[in-house]
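Below is a slice of the complex: some chains, not all, each in place.
Lettered A and B in written order, each chain numbered from 1.
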Amino acid sequence: MAHIIVEYTDNLKEQGDIQGLLKKINTVLIAQDGVFPTGGIRSRAIELKDYYIADGEGPDDAFVHVTFKMGGGRSETVKKAASDALFEMIEQHFAHIFEQRPLALSMERYEFGGAGTYKKNRIHDRYG
Amino acid sequence: MAHIIVEYTDNLKEQGDIQGLLKKINTVLIAQDGVFPTGGIRSRAIELKDYYIADGEGPDDAFVHVTFKMGGGRSETVKKAASDALFEMIEQHFAHIFEQRPLALSMERYEFGGAGTYKKNRIHDRYG
């Protein structure tokens, strides 16, 4: 179970190709040798309309923050490999914007505890 | 203090009765013998408009992800009972959709640490 939440400021909407980013996120995770079963990967983006960055003095400031959540039980090695690959792709995806304007990219990783995690998923059926 | 966040893909909006789901969530938590004081229960739903599921090959894929956050200090027994009851209700709520289309349901539990948690609540007054 991999959940990826992309928060982005709406001043990136035109240039940011967010839908393309979501597709790349899933592609990166699918490429991790089965560590993240395809049917369990769910990416989404939240468009931020109200935000305040730093001291508010940069009218063109923008940010993207990615939360990468996954079920527990994977080794640090595979988690690090997936996270590195994700962030590298994110940097590349936004590289042309990063060169032009004040942009902040960040990503955090979060692991669900075993207890208290529930799932029931019919999308897996397709990949049986 | 119980906070429940329901993220759902917008292709569930018509069939999903999300407002009904939120009401049921609170009802389930109120029924937990006072473990979650009524005035502290706050459910909300986030409609996801941009998402990418699995390899993107399922045009009708949908998901619901519930984050159940609570203040610390409750026993594992009562936390498990509440979580089990919540997810069972969620499964039932979406059962008719689950049978028809590729749907993934999931829930995670999260406990606030004691330090760094703040609250001030006038809604409790009604239940004094």
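The definition used in the following text is that a residue touches a chain if its C-beta (ideal position, glycine included) is under 8 Å from a C-beta of that chain, and two chains touch if they have at least 3 such contacts.
Predicted, not measured: the structure shown is a model, and the values here were computed from it.
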| item | value |
| --- | --- |
| Assembly copy number, counted for this structure file with 2 shown | 3 |
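Keep this in mind: only the chains that are shown with their structure count from here on.
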| item | value |
| --- | --- |
| Centre-of-Cα separation between subunit B and subunit A, whole angstrom | 22 |
| Complex contacts: residues of subunit B adjacent to subunit A | 7, 9, 46, 48-58, 61, 63, 65, 68, 76, 79-80, 83, 87, 91, 98, 101-110 |
| Residues of subunit A touching subunit B in the complex | 1, 3, 18-19, 22-23, 25-26, 30, 38-47, 69, 112-113, 115-123, 125-127 |
